[in-house]
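This is the structure, below, for whatever I ask next.
As you look at this complex, bear in mind that one protein chain is not there, while each of the others sits in place.
Right after this comes chain A.
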Amino acid sequence: MTRAWRLAWLPFLLGAGPAFAHSPVPGLEGFYIGMLHPFSTPAQALLMVGMGLLASGYASERERYHFAAFPVATILGLILGSSSADLDPAMFATAFAVCALAALAPGRVHLLAVALVALGGFLIGAASIPDAGPLRDRLFTMSGSLVGANLGLLYLFGIILVLKQRFTWDWVGIALRVAAAWVGAISLLMLALGLAGPAVA
């Protein structure tokens, strides 16, 4: 099959409508909802993107610390968090700190970077606790969030790594730093809007 014909399948995949099939395992749909949850609000999405940009700035032998700290912190957040807590201000503030580090000192201050990724993972976990309901459903949703957050970080990291490896120009690194600065600026603005009150935000 030629590349062109392979591309012809793409619109079918992109144009797919929702499938209204039943869930093979009762409650499993909560798992999928949970998987998307780490990217479902601006605060979480900005934090995830910021952590991806930060983690990808380190040499490969140091990246493992981020990927070790993140899931552990996410699990802790899922255990210790509360569904009623408003974590958006903390997530925006952490996203700003993460992005500022990624923009101004990528690949440096490694311990701080690991600590920030751990804090981010904790907040993502704590923000992923569903409202009260059957324990089984809540566990499905929280498991989905855990998997979604970790896969999301892994994919973000992987995409940036592929970009850096395929395009070895200096401009790629600079563009990533500028992108981190932009995401950080947006995070700080959202933090201010949140603190200014619902009338503004």
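Simple rule for what comes next: a contact is a pair of C-beta atoms (placed from the backbone, for glycine too) under 8 Å apart; a residue touches a chain by one contact, two chains touch by 3 or more; residues count from 1.
The criterion applied here is as follows: contacts and distances are computed from a predicted model.
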Undisplayed chain, where the name is taken from the UniProt record, one of "Urease accessory protein", "Glycine cleavage system H protein", "Ethanolamine ammonia-lyase small subunit" or "Molybdopterin synthase sulfur carrier subunit": "Urease accessory protein"
Option touching the unshown chain, where A:7, A:59 or A:111 are the choices: A:7
Of A:103, A:142 or A:160, the one touching the omitted chain in the full complex: A:103
Residues belonging to chain A that touch the chain removed from view: 2, 4-5, 7-8, 10-12, 15-17, 42, 96, 100, 103-104, 174, 177-178, 180-182, 184-186, 188-193, 195-196, 199-201
